[in-house]
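As you look at this complex, bear in mind that one protein chain is not there, while each of the others sits in place.
Every chain is named by a letter (A and B) in the order it is written, and numbering of its residues begins at 1.
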Amino acid sequence: MSEVKAPAARRQKQAIGEGPLTRAALLGVALVFLGLMLIAPLLVVFVEAFSRGFGVYIDALAMPDTMSALQLTLLVAAIAVPANLVFGVAAAWAIAKFDFKGKSFLLTLIDLPFAVSPVVSGLVFVLLFGANSALGPVLDDMGIKILFAVPGIVIATIFITFPFIARELIPLMQQQGSSEEEAAVSLGAGGWRTFFLVTLPNVKWGLLYGVLLCNARAMGEFGAVSVVSGHIRGMTNTLPLHIEILYNDNKAAAAFAVASLLAMLALITLAVKTLLEARFAGSLAAQRRH
Amino acid sequence: MQVRAENISKNYASMAALDDVSLTVQSGELVALLGPSGSGKTTLLRTIAGLETPDSGVVYFNDRDAAESRIQDRGVGFVFQHYALFKHMRVMDNIAFGLRARRKNKPKEADIKNKVMELLDLVQLSGLEKRFPSQLSGGQRQRVALARALAIEPSVLLLDEPFGALDARVRKDLRRWLREIHERTGHTTLFVTHDQEEALELADRVVVMSKGKIEQSATPDEIYDTPATPFVFSFIGESSVIPVVVGNGRATLDERLIDLQVGNLPDGPAQLFLRPEDVAMVTDGGPGIPGLVVSTRRIGGNRRVTMECGLARHRIEFDAPAEVPIANSQRLQVRIIGGRVYGAGEEGYETEKLAASATSDFKWAKAEGWLDR
Partner (left out) sequence: MSASAPDGARASRWRRRSVLPGFGLSLGYTIAYLSLVVLIPLAGLGIRSATLGWNEFWAIAFDPRVTSALELSFGAAMVAAIINTIFGVLVAWVLVRYKFPGRRWLDAAVDLPFALPTAVAGIALATLYAPNGPFGIALESLFGVKVGFTSFGVTMALIFVGLPFVVRTVQPVLEEIDRETEEVSATLGAGRWRTVTRVILPGMLPAILTGFALSFARGVGEYGSVIFIASNLPYVSEIAPLLIVIKLEEHNYAGATAIATIMLVISFAMLFVINLLQAWSRKWFGHE
């Protein structure tokens, strides 16, 4: 066989590449850019959250409105994430393990929610369930409230987070091929057994990462939820909407206190992602966009 | 241009990739660097090209220290195993790249065009100049890569496993064709290969490497007929090894004398390396080493016999005429008519053992009650 080259070792001393000055300059520019554009906003959240002291911070979190917003946010995520999880797994199975016509078109359709503005996503459901839509009066007669109520928020969140898990799983499962599943089937395993004993163990870390991203987005969604929620305090406010209300009420410290909760969620998501990537680099999809 | 590498050492982490290696390639010579994976041959080639910086040692191009010039100015034509063509450029732009990159004496665009066409003709790819690399076969891609390297009129042509990624037939064609090109252009050429047949057939001189050192540097005939070390003996061609004892300038196997020169080896245990043709079956009832046939298989016009001989049942292989019937478990006598004796401490080349086949990770197979559905 051909000689095994050790690319990592080979790069120790570079005969080609940028000179040390160029490297330092490029690195410096990248660090300053990321520092100003990404890190500074993150720091501001925590600095502002504690700017009025720890007491104000705790008070803001303990407010009944905050608690009910937190509950609603958790409820919405608890419905939206499993719903999209089931979909993501089904879609990945169909797309990654089978060849059929129209596959790339189906992939494009799954990507659609990425291309739609959150506000437009919300608008879509206002038009569908609103008072002057075809469905609206019917639902009204049946006493079902969707818009400006919890079901609307849930549906809008499902729409927004729709592609996340599928998009993480599909490339991963495509890359792994189906030879192991075929071996399992040839050994007499049924479909579910094959899935749970062969496929799932191979994609579990990718799946976990997809769930985390989907969850972060579900808890943090603002535009779409804002349009369908009706902003009823203590009723249809999620954490991001609550942040907006507090901020517009000039309660900046309280707004940042609540924001720090979501920022923590984001940091945990990223930390878990980084750890997963360090440990299980092979079992996460290499290329992703969301 | 003569290329001289002097006392090159290069370490990766704790492993020595090159251990005080010196090599001279004369102007116009076609030299093969032959060795197994990890022998350091590619590192040596890359060091000569300037793609690697040695930890110590100097590379001279005609008595000039190559480290004085940037890699861009060294004028080495480098060809990679996987072609490394610029995917987004057409064949003609790939070949013209080096000419267009020149700062001094940059040729006129019309001259570049002519030169490209000339080279395409040389590598027999005329008419394909507008293609993208993805539209070419592997053999065609490698020829484009060679044309691209030749375009800069390199002082030395360096090829890293140039035919390694091609299938057997294309490889043979390209080998012959590279020899022809070398004879026509006369470039000093150094190429890396792990294929002994390729090295022996193509090169004026073969340099066999192992573990970061040069084992032997000689013509193909010398390499095959008088291997300098047990490694070279066992790496080139087929071989069997049996332990012998040296005493009084003679080698003995189970106290039976073997008629071989042992040179100035000290008395004590030694190893006898044999090629299949170094062993002959005794058919006239004369003296010989008795043995038991383990297996036979047909190779061309001969029968390759594997036999256990001596008290310790060492396996040796030799060829017998196909018309002589030989059965398994048959007892026969052989005479040693060639081979070389090396000191006991010297290592030969061990063929890679097949790893236990565990290609796919069937974790699920362990799951209990898996099959008793």
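Everything that follows uses one rule, which is that contacts are C-beta pairs under 8 Å (C-beta built on N, C-alpha and C of every residue); 3 or more make two chains touch, one makes a residue touch a chain.
If you're wondering where the values come from, they're calculated on a predicted model, not measured in any experiment.
**Student:** From the list A:M63, A:V126 or A:I165, which touches the chain that is not on show?
**Tutor:** Within the whole complex, the residue contacting the unshown chain is A:V126.
**Student:** Which residue, B:Y60, B:F80, B:W177 or B:Y224, contacts the hidden chain when the whole complex is considered?
**Tutor:** Considering the complete complex, B:F80 is the one touching the chain left out.
**Student:** Touching the absent chain: which residues on chain B qualify?
**Tutor:** 49-51, 71-78, 80, 82, 84-89, 97-98, 101-103, 132-134, 145, 148-149, 151-152
**Student:** For the chain that got dropped from the picture, name the residues of chain A it touches.
**Tutor:** 7, 11, 15-19, 22-23, 26-27, 29-31, 33-34, 36-42, 44-45, 48, 86-87, 90-91, 93-95, 97-102, 104, 106, 108-120, 123-128, 130, 132-133, 155, 158-159, 162, 178, 181-182, 185-186, 190-192, 194-195, 213, 216-217, 219-223, 226-227, 239-241, 243-244, 247, 252, 255-256, 259, 262-263, 265-267, 269-271, 273-274, 278, 286-290
Rule of thumb we're sticking to: only the chains that are shown with their structure count from here on.
**Student:** Between chain A and chain B, what is the separation of their C-alpha centroids in Å?
**Tutor:** 53
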